[in-house]
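The block underneath contains the structure these notes are about, expressed in C-alpha cells.
A single protein chain has been omitted; all remaining protein chains appear in their positions.
Labels for the chains are A and B, by order of writing; each one numbers its residues from 1.
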Amino acid sequence: MSHHLVEVESLRHVYPDGTVALRDVSFRITHGESVAIIGANGAGKSTLLLHLNGYLAPTAGAVRVGDLSLTKKTLPEIRRRVGMVFQEPDDQLFMPTVYEDVAFGPVNLGLSDPEVEVRVKEALERVGVAHLRDRPPYRLSGGEKKRVAIATVLSMAPDILVMDEPTNGLDPFARRRLIELLADFRHTKIFTSHDLDMVLDLCERTIVLHDGEVRADGPTREIFRDVGLLAACRLEKPLSMQGCPVCGARPLQDV
Amino acid sequence: MASFEGSILDFRRLDRLAAGETALHRLDARAKVLVTIVFILSVVSFDRYALAPLVPFFLYPAVVLARGSLPAGYFARKVALVLPFALAVGMLNPLFDREVAVRLGPFGIPGGWVSCASIVVRAVLTVSAALLLVGVTGFPEICRAMERLGVPQAFTVQLLFLYRYIFVLTEEGARSSRARELRSFGGKGLGIASYGSLVGHLLLRTWMRADRIHMAMLSRGFTGEFHARRPPRFGGKEALFLLGWSTLFVVLRLHNIPQLLGSLVTGGVR
Partner (left out) sequence: MHMADALLSPAVGGTLWAASAGTIAHCSAKVRKDLDDRKVPLMGVLGAFLFAAQMINFSIPGTGSSGHLGGGLLLAILLGPHAAFLAIASVLVVQALFFADGGLLALGCNIFNLGFLPTFVAYPFLYRKIAGKRTEPARPVIAAIVAAVAGLQMGAFAVVLETAASGISSLPFRAFVVLMQPIHLAIGIVEGFATAAVVSFVCKMRPEILQAAAEARPSAGHSLRNVLLSFLAAAALTGGVVSWFASGAPDGLEWSVAKVTGKEDLEGQEHGIHGVLSALQEKAAFLPGYTLKKPAEAKSEGTPQGDPGRDGKAKTEGGGRLGTSVSGLVGATITLALVLLAGFLLKRRSRAA
C-alpha cells in the first residue's frame, strides 16, 4: 500500500525574505492514518502543508508521496493523489456554480463528460450537498461552503485528504456535522487545527510543531496529557479534557 | 455607506431573480441575448424625433416581466434611477431646438421637447431590455452564451471570475470602509491619506487572495486551459423566440403602428 504513504525527510524551508519557516521536519504517515498537525500561529503548519502537494518547493530535504518523489513531472499525479482543502473556502470555490467547482478537478484530469457527471454526483452526495449543485458559491453558508470545498477535492478521488483548519469559523452545528463527515472517510487524513477537541475526536496521532520543528509526534491522548509540552508550544489541553467550569468536576482519568 | 451596501443587495436581488423557474428562464441564453441585441438596435436606430413609433416596443419588456414572473416595481425603480441622466442631457434639447415640429390644433410643440421625450423613452427601453435580460438569464449564463457566440474565452473567463468575486470583495471593502467611518469624526479621517491606505490594503489583500486562488486552481490540476462544457441545445423554442421577436421589432421599426392606429381612430389626415 505504498501509494498511501506520505514521507517528509529533513524538510527545510526558508522564505525569500529570509524567514525560516521549517527547520528540519521529518515524519512518515501510512495508509489510513488520521494525523493532526498542531502548533501555535506561525509555527509552520501551513507552510508544511503546502509542501505536500508541491505548491512550495523545499529549500532542503525531500517530500515523497507514495512511491513518487516530488518533481515537476510527478506534480500532476501527486496533486491528484493529495486532495488539499484550504482555510478560506472562498479562495477554493472560484467557479460560477457548485457543480462547476466540483467538476473542475475531474475535467482537468481529462475525464469525459459522463464520467465527470458521475464523479461530481458522488462527491456531492458524499458530503451531503447534492441539493446545492446549481447554486453560486456566494449564496452558500459557511458550513455549506466548507463541505462543497471538500467535495471539490473528493471528485478527484484522492488517496490522501489534507485540510487546513477544517472547523475554522463554523457554527457548532455545522462543526459537528463536519466532524461526523470526516470521521466517515477512509482516506489517509492530515489536518492542521486549533480545534483541539476535534483533533481528539478524529485523529489518533498528533504532530506538534513549534518554531519550524517537530516537538512531539505520537498518540494524540498522550500528547494532550503532557501539560508541560503543551504550554511550551503555546497550546492547552482540549476543553473536553479540562475540568467542567460549571460543576467543577475533574475530567475522567483515562480520557 | 448605506448606498454601498444597498447597491450590492440590489445586485444580489437581481441575481436571485435570475434563478427563477419559468419557461422563459429555461430558454437557451443565446436566444435571449440575440433578441435583446435586435431590440436595442431597433430602438436606437430611430431618428431623434421619433416618439410614437417607439411606444409599441414596450410590449417586449411587458411580456418579459409577465412571463418571467419578475417584480415590475423593482425594475421600474431601477430604470427610474437612470432617468435623471437621460433627462439632464435631453433637457438641453428644448433650449437649442425651438423649431416647431408638431402642431396640436393651435399649439405648436418645439422639436426640442419631442427629441427630449424621445431620448427619455429610448433610455427607458434600452435600460429595461438590459436589466430584464439579466433577470431572466443570469450573468453566468449570459457569459456562456457569449462564449458560444464567439467572444474570446479569455474575456468570458474574466467576466465569470469578476462576477464570482464581486460579492466577496465588496463585502471586504464595505467592512474596511465602515471601520474607517466609525473612527472618523466630523469629516476628519476621511481624507485622502486614510483612503490611500485603506484602498491600498484592500489591494494588497486582493493580490494575496489571487495567489491563494491560483494555489487552489493548481491543486486541482489547472494547467492554464479552461475546458468548454457541452453546450445545451438551441432548439425549436429558441428559434421561435428569436425569429418571432426579431420580426416584430423589424416590423415595428419600419411601420409606425401607433400612427396607423391613431389615424384609424381620428379619421383625419395624417
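Convention: a contact is a pair of C-beta atoms (placed from the backbone, for glycine too) under 8 Å apart; a residue touches a chain by one contact, two chains touch by 3 or more.
Since the structure is predicted, the reported quantities are computational estimates derived from the model, not experimental observations.
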item	value
Among shown chains, those touching the left-out chain	B
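Criterion: only the chains that are shown with their structure count from here on.
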item	value
Touching residues on chain B, where the partner in the complex is chain A	15-16, 140, 143, 160-161, 163-165, 167-168, 209, 212-213, 215-223, 227, 229-230
Residues of chain A that touch chain B when the two form their complex	50, 53, 55, 76, 79-80, 83-84, 86, 88, 90-92, 94-97, 100, 104-105, 107-109, 113, 136-139, 152-153, 156
